[in-house]
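Below are the structure tokens for one structure; questions will follow.
A single protein chain has been removed from this complex, and every other one stays in its place.
This part shows subunit A:
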């Protein structure tokens, strides 16, 4: 039965035949209609990349000559994320929008051709890093330039797809321990390569999944059900312990453990920081509730990873607390805590990712 179904599926699969980053028809059309993006104009002439096109009624996207096979898709991702991302002549948000759109087109080609999981993971992993990187870097940009909701949507879409592929690979593949695979693994570690290689790091993505969904308990259920060799990886365990501490609102432990995170996982956690700080301040407004007692501003800065003393003061006032003792102390009163105000947007700026370029973020392992 199920074998039959599979063969039917295979029979329907379309294999792309387009060997360029962009199908010829689209190149002609966009050149004619003057729809070439500024990032597609290079010093050596035009270099177009297939753009995302919504599937609409009456349009047939499943045309082999319009679809790029795995090798070309891999080159496209390579080109977009490792070469184009170095362009400095446009604003960061414009660059992001362009890359986001072209990566979406890559995913569309993957879907239409139903690429097997072992190929999907290789294409998806760098995209996930890309979304995390810009999700942090563009966080404070105005909504007209950058939409954090869409970024998160695409990020989660890629992560879930990636993890789904991993599950499929888990169920088909028995762990290979023969000598050839081990040697193979050593060869892939070749450090003499001139250009950074794209490969996939499951532990990193599993960690990102947990840390980007800290208010949701389901990623933890997933973690507990993972196969032993994945679950035992120390980087992933760290993410799990952070999520556990957060589940119990133990903000001191979350921030203590966060010091061990890698740049990408740290930046995902940083996006959650305002929520964590708000929850912590709310709990503290009950626990330190007193008209006379104070908590020093300095201590709050240290506990909740604020950037400056000034920021602590501003945020505490935002939530209804008052400053006392020459602005050096915060007086918590539970009755005054404003739970209905909008959440503050200040971010933890110490994230290491700010000093890194996209290609550096794409290639490190944890």
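The rule we apply is simple: contacts are C-beta pairs under 8 Å (C-beta built on N, C-alpha and C of every residue); 3 or more make two chains touch, one makes a residue touch a chain; residues count from 1.
Convention: contacts and distances are computed from a predicted model.
Tell me the UniProt protein name of the chain this structure doesn't show, selecting from "KLTH0D04048p", "Actin-related protein 2/3 complex subunit", "PCI domain-containing protein 2 homolog" or "KLTH0E01958p".
Listed in its UniProt record, the absent chain's protein name reads "PCI domain-containing protein 2 homolog".
Of the residues listed, A:284, A:305 or A:362, which one is in contact with the missing chain?
Touching the chain that is not displayed is residue A:284.
Among A:217, A:317 or A:341, exactly one should touch the missing chain; which is it?
If we include the chain that is not displayed, A:217 is the one touching it.
Looking at A:19, A:62 or A:293, which makes contact with the chain not pictured?
A:293
Tell me where the left-out chain touches subunit A, residue by residue.
Contacting residues on subunit A, toward the hidden partner: 1-2, 5, 168, 171-172, 217-218, 220-221, 224-225, 244, 247-253, 256, 282-284, 286-290, 293-296, 299, 303.
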